[in-house]
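To start, the structure under review is shown below, and the notes come after it.
Complex shown without one protein chain; remaining protein chains in place.
Every chain is named by a letter (A, B and C) in the order it is written, and numbering of its residues begins at 1.
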Amino acid sequence: MLGIKGKDLTLLGVVAVLALCAPFILNPFPQDSAMAQFNAGYPDLMQRFVIFGIFAVGFNILFGLTGYLSFGHAAFLGVGSYSAVWMFKLLSMNVIPAIILSVIVAGLFALLIGFISLRRSGIYFSILTLAFAQMSFNLAYSVLTPITNGETGLQLSLDDPRVLGTSVSDTGGIPVTNLFGLEMRETTTMYFGDWAFQFSNGYYFCAVLLLVSFYISIRIFRSPFGLMLRAVKSNQTRLNYTGLNTRPYTLAAFVISGMYAGLAGGLLASMDPLAGAERMQWTASGEVVLMTILGGAGTLIGPVLGAGFIKYFENIFSKINDNVLHQWFGGLPEGLENGLVWVAEHFVGSGWHLTLGLLFMLVVTFLPGGLVEGGTRIGRLIRGKTRRADEKSAQSKPAE
Amino acid sequence: MEAILLQILNGLDKGSAYALIALGLTLIFGTLGVVNFAHGALFMIGAFCAVTVQKVLTLSKITLDPTKTDFLGNPAQIKTPYVESWFGPDIGAALIDWSVPLAILFAIPIMLLIGVIMERGLIKHFYRRPHADQILVTFGLAIVLQELIKHYFGANQIATPAPDAFRGSFDFGAMLGMDPNVVIYPYWRLVYFAFAAVIIGAVFAFLQFTTFGMVVRAGMADRETVGLLGINIDKRFTIMFGLAAAVAGMAGVMYAPINSPNYHIGMDFLVLSFVVVVVGGMGSLPGAVLAGFLLGILESFASMNEIKSIIPGIDQIIIYLAAIIILLTRPRGLMGRKGVMEE
Amino acid sequence: MSKLLTRRGLLKSGAVGGAGLALPTIFTASSASAFTNEPTGGTVTLGFNVPQSGPYADEGADELRAYELAVEHLNGEGDGGMLNTFSSKALGGNGIMGKKVAYVTGDTQTKSDAARASAKSMIEKDGAIMITGGSSSGVAVAVQGLCQEAGVIFMAGLTHSNDTTGKDKKANGFRHFFNAYMSAAALAPVLEKLYGSDRAAYHLTADYTWGWTQQESIQAATEALGWTTVNNVLTPLAATDFSSYIAPVLNSGADVLVLNHYGGNMVNSLTNAVQFGLREKQVNGKNFEIVVPLYSELMAKGAGQNIKGIVGSQNWDWKLSDEGTAAFVKSFGTKYGFPPSQAAQTCYAQTLLYADAVERAGSFNPCAVGEALAGFEFDGLGNGKTLYRADDHQCFKDVLVVKGAEDPQDEFHLVEIVEVTPVDQVTYDPEHPMFAGGALGECNPGA
C-alpha cells in the first residue's frame, strides 16, 4: 500500500494514529488534578511537536543517511519563516502560497549553501554550514532589519498591503492565517468529565503535513537514492570507484532536508505569524542536531521522538514553579515538603535546562542508539527471552 | 596608520583569548579525537575560579553600625573581610586586590582535577563512539556545568577587577613618538597577552621537548601505531585532558577582569573556538594559535569605522566570512593534516 | 494555593453532575464565552512570562519575586504593600472581583519565539487572562502582538524601546516602564548641568531596534543642548569584547562617550571603557565622561567599581522617599532579604494596575479593562503622580537620573539619585516622529 510495506507501513500507521489522537494522548490527566501540569495537549505545543518533528525528519535525511553533520540547518527554518510571513504580508493570509514559497526559498538557499559547503567533508563541512547560518543570523538581527524586523522578528501589521485580501479584518484586527477560509487558530474543545481535549485546525493541518513528510522520508529511505546516501556515509572512496558521483547525491540530500526545514519554518509562521531571527542562531541549529541524535540518527521515527522530547521539556518543565511544587508535596510533613521542593526546584522552572542536560547525558550513555534504542529494548523485554536467539540474527541487519 | 596599529594591538589581545581556548580544544580534538562541546564550560569554570577566590577572600565578619541604616531601616551591617582582620587591613586589602592572579594558583589544580574526572568518568567511554554521541554527551555536560554555576552564582555578571596596579592604560603611541592618547592600551590586556604567550610557549615546549610530548605528538599523527607500541596511551590521554582543561581554565581566570564573567560566557566562546580550531586545521596546534590571532586581528579591523562605512555590518560576520574563505581556499584549514575528522 | 489551574472549574462540575461521563459536551471555545479565557471559577489566572534562562535570568527572577508578592497582596496575604498607598481604593485584598488570584510562570529565554510559545501555552493551556513580564523590547513587542491577536491583556515588564508604545503599540498592550525618549529627555538637562553645553559625543550603539531608538533619542536631546555628535558606531549584539570599538574613541575628538547598551553589552563596554582609562583622560581641556542612558541595579553590580560616577537614568529606585516606595521596599525586603530592582517595581505596579482596572471596570473583558486603564491617573505606586495615556498606553511619570556611587555603603547602594526629572519634561506628543507609524487598533476580546 502506498508503495511501502511491512514494518514501514505499520510505522506510518502508528504515527498516523498517534498524530490524529494526540489531543487525547497528550492530555492524560484531568485538568484540575495536580498532574495536569504534565499535560501537553494544547494547540501550540502539539503544533511545535509536529513542526519540529518535520524539521528533524528532514535533518535526518541529510545527517542520518549521509553522515554529513550540518550545523547551520536553522538558517533554512528561518528563511522559510521569513518567506511565509512576507507572503502573508503581501499576498494573502492563505497558508498554501506561504508554505510553497517557504519550501522553494529554503530549497534555493540550501542549494547555494550546500553547493559551497559540500566541497568539504567532515568537520570542515560542519563549520562551513555553521558559518553561513551565523552570518544569516547576525545580519538578520542587524543590517537586514528592513527585511527581517531584527530583534522583534517579522510581524504582521494593520497596514500590510496584502493583494488578495484585506489589511484589516472586520473586527479591526489583523486577519488570521487560514486554509481557504478555515482559520488555523480555531480550536474546538471537547469536555469529557474532568478532561478537556482541544482540537485545533492548525494542529491537524501540521499533522497531515507531518504524515506526508514522514511518508516521503520513508520512501527516500527505501529508494535507490536512499541506498546511495547510506553508501556515502559508509564509504565514499568505494562509491567514487564504483562510478558514482557523490556530490550530486549529497547536494540533493542537503536541498531536500533544507526544504523540509523550510516547510517547518513556513508552518511555524502559519501557526503564529512571527519570524524571529533567533530561529537561525546556532543554538537552534544545535537543537535539531540534538533532537536527531537523541531520538536516534538514521532511524525513521527517532528524530520525531527526539523533537517531542526536547520541546516537551522546554515547554512543560520550564513552567513548573515552586508554587506548583508546594502544591504537589503539600500533603507531606512540612520539613519533608520543603526538602523535596528544594531538591525538585533545581530541575524544574528555571532549572529545566539542567534536567535536559542530565537527560542528554543519561540517554547517550545508556542508550547508544538514542530513544529508539530504548524502545527496542523495552520491546525486547516484553517479547521475552525465548525469542532472544531470533533477535540476535536480526541484529546483524542494519538499524532502520 | 595609528588606527591600524591600534587595531593590531586589539586584535592580538582578542586573538590571544581565542588562541588559548582553541589550543586546549585542539589538544582534545587532535589527540583524543573527541568533539568536546564542554570545552567552553571549562573556560567558564576557570573564570568562576577567579570569582570564587574573590568571594572567599571577601568573606566578612558582620558587625552592626547603629549610626547608619540599611534599606529596611534596621542598623546597617558593616562587613569586614576576615582576611583583613587576620592579616591586618593592608595585607588583607592587598590580598583581595590581587585575587585574580591568586586565583591562578587555585585554578590550576582544580582544573586539572576537573579535566581528569571528566575524562575518566565520562569521556573515556566515548572514544569509540560516533562523533554525534560525543557532541550530545559533552553538550549535555556543558549544560549541566553551566546550570550548576548559574544556581550558585546567579545569571548576572560578576565584577572581578584586576589588581589596582594593572588598572588603567598606558600610552603606547606616546612611547613611539606619536601624539598622546592616540594609541592607548590597558595594562591588564598587556598582561593577558603576555600570559597567553607564556602559556602557548609552555604547551609547545612541553610537547616538543619532553618524552611525554613526543608520545602525544606521535599519537596525534597516528594513534593506532602508538597504541601498538605498547605505550600506555590511556594514562597520557587523561593527562592531556587535564592539561587542556587547565589551559582553558587559566585562560578563563585571566579573562575575568576583561569582561565580568557570567554562567553563559563559555557558550559564547564555544562556537567561536570551534571555528578557530577548524580554520587552523584539524590536529594542528600551531594552526589553532595562528587562526586565533588571525581571526582576532581581522575582527578588530572589521570594527574600524572606515571599514564599517564601506561594508555595513561587516564586523557582525567577518569571522564567519573569513572562515568560509579560508576553508574554501585551503581544504584543511591553515595547517590541518589530512584525514583528521574529515569523515 | 488550592487550585492553580481551574480554568473551567464550573463547567467541569456541571458536566460531571449532569451528563456524567456518558456524553461529551462539544462546543467551540469562541461561542462559549464573551472573551478569551473568561474566568468562570473561583480563581483568575495571570501569566508571568519572564526570562529564566540566558543573561537576563536574574532580572527575570526579580520580576517573578515581585509578581509573587503582588499576588500575595491581591489575595489579602502579607502586609498589603503598595495596596495601602495606591490612590485607587478599588482593590480590597480579596483577589480580583472576589476571585482568588492564581498564576502560572514561563521562561521567555529572551527570545521572541520562545516568549511567544510560553505566552501561548499560558493562554491555551492554563487559561491566563493577562500576560505580563519580560526583560527586553523585542520580547515585549512580540508578546504584545500575540496578546492582541489572542484577545488578552498584556502588561509589559521591562521594555525601554520607543517602539513598544510607538510604532508597535497595540490596543491590548500597556507599558508602565519609561522609554528611550524619556531617558534622553530626563538626562539632557542634567548632562548640561554636569558637563556643560559644549561637548562632543561619541556613541556606541547596540545594533538592534532598542539600541537604535535609544541612540536616536539621546542624540536628539543632547544636540538640542548644543552638543555635537562625533560618531555613532553600531556594535554587534553578540560582541563581548568592545576594545576595538573603544580604542579609537579618545583620538576622535569626542569628550563624552555614550554607551547605548543594555545588560551584558553595557557591563562589558563600560568595563572596557574604564580599562582603557577613558575616565582619567582630558580631551578638549575637559574631563572625559561616560554616559549610560539606561541603568539597572543588576548591571551596576556586574560592572562593579567601573560604574562610579557614571550618569544614567532609571524608571524607579528603592531609595526614593515616597510612601509607596517605602511600603513596597518594606514588604519586598522583609520577604526576600534585599531591596527590589526597578524591574521588580514595574512588574509589581503593572499587576496592581491591572487588578485595579478590572475592579473598576467590573469585568475581566480586555476591552473593558483597557478602557479603565486608558487615561487612568493614579499615585502611590512609587513613581509619584502617573498617567496611563490613552493615545498610546504609555505611563507618564517622573524619571530618575542616577549616578554610580563613589563610595557605596553596601551592594544595594551602588547608584545614587541625582535628580528626579518631573513628568512635564519627559512628556511628548503621541505623534512625535520617534513614535509615529503605528496604531493602537481596536481592542480585541478574542471572541
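In this text, contacts are C-beta pairs under 8 Å (C-beta built on N, C-alpha and C of every residue); 3 or more make two chains touch, one makes a residue touch a chain.
Going forward, contacts and distances are computed from a predicted model.
Undergrad: UniProt names the one chain left off this complex as which of "NADH-quinone oxidoreductase subunit M", "ABC transporter ATP-binding protein", "Glycine reductase complex component B subunit alpha and beta" or "Cytochrome c oxidase subunit 1"?
TA: UniProt lists the chain left out of the view as "ABC transporter ATP-binding protein".
Undergrad: Tell me the shown chains the invisible chain touches, ordered by label.
TA: Spelled out, the missing chain touches these shown chains: A.
Undergrad: Of A:M35, A:L164, A:V212 or A:L227, which sits in contact with the chain we cannot see?
TA: Spelled out, the listed residue whose C-beta touches the missing chain is A:L227.
Undergrad: Given the contact definition stated above, which residue among A:G13, A:P248, A:G330 or A:P368 touches the chain not shown here?
TA: The one listed residue touching the chain not shown is A:P248.
Undergrad: By the contact definition given up top, give the residues of chain A that touch the hidden chain.
TA: 3-4, 219-220, 222-228, 230-231, 233-235, 237-246, 248-249, 252, 396-398
Basically, only the chains that are shown with their structure count from here on.
Undergrad: A-C versus B-C: which interface comes out with more C-beta contact pairs?
TA: A-C
Undergrad: Round to the nearest whole Å and give the separation of the Cα centres of chain B and chain C.
TA: The answer is 35 Å.
Undergrad: Go ahead and note the Å separation of the Cα centroids belonging to chain A and chain C.
TA: Distance between chain centres: 33 Å.
Undergrad: At least two partner chains per residue is the criterion; list those residues in chain A.
TA: Residues 138, 141-143, 353 of chain A each touch two or more of the other chains.
Undergrad: For chain B, give me the residues that contact two or more of the other chains.
TA: Expected reply: 312-313, 316.
Undergrad: Would you mind writing out the residues of chain A in touch with chain B in their complex?
TA: My answer: residues 63, 67, 69, 116, 119-124, 126-128, 130-132, 134-135, 138-139, 141-143, 282, 286, 289-290, 293-294, 297, 346, 351, 353-354, 356-361, 363-365, 368.
Undergrad: Inside the complex, what are the residues of chain C that reach chain B?
TA: Touch residues, chain C against chain B: 53-59, 61, 207, 231, 233-236, 238-241, 243-245, 247-248, 250-251, 264, 267-268, 271-272, 275-277, 280-281, 283, 298, 301-306, 318-319, 329-330, 333-334, 338-339, 409-410, 412.
Undergrad: State the interface residues of chain B toward chain A in the complex, per the touch definition above.
TA: Against chain A, the touching part of chain B is residues 35, 122, 125, 129, 131-133, 135-137, 139-144, 146-148, 151, 271, 274-275, 278-279, 282, 312-313, 316-317, 320-321, 323-324, 327-328, 331-333, 341-343.
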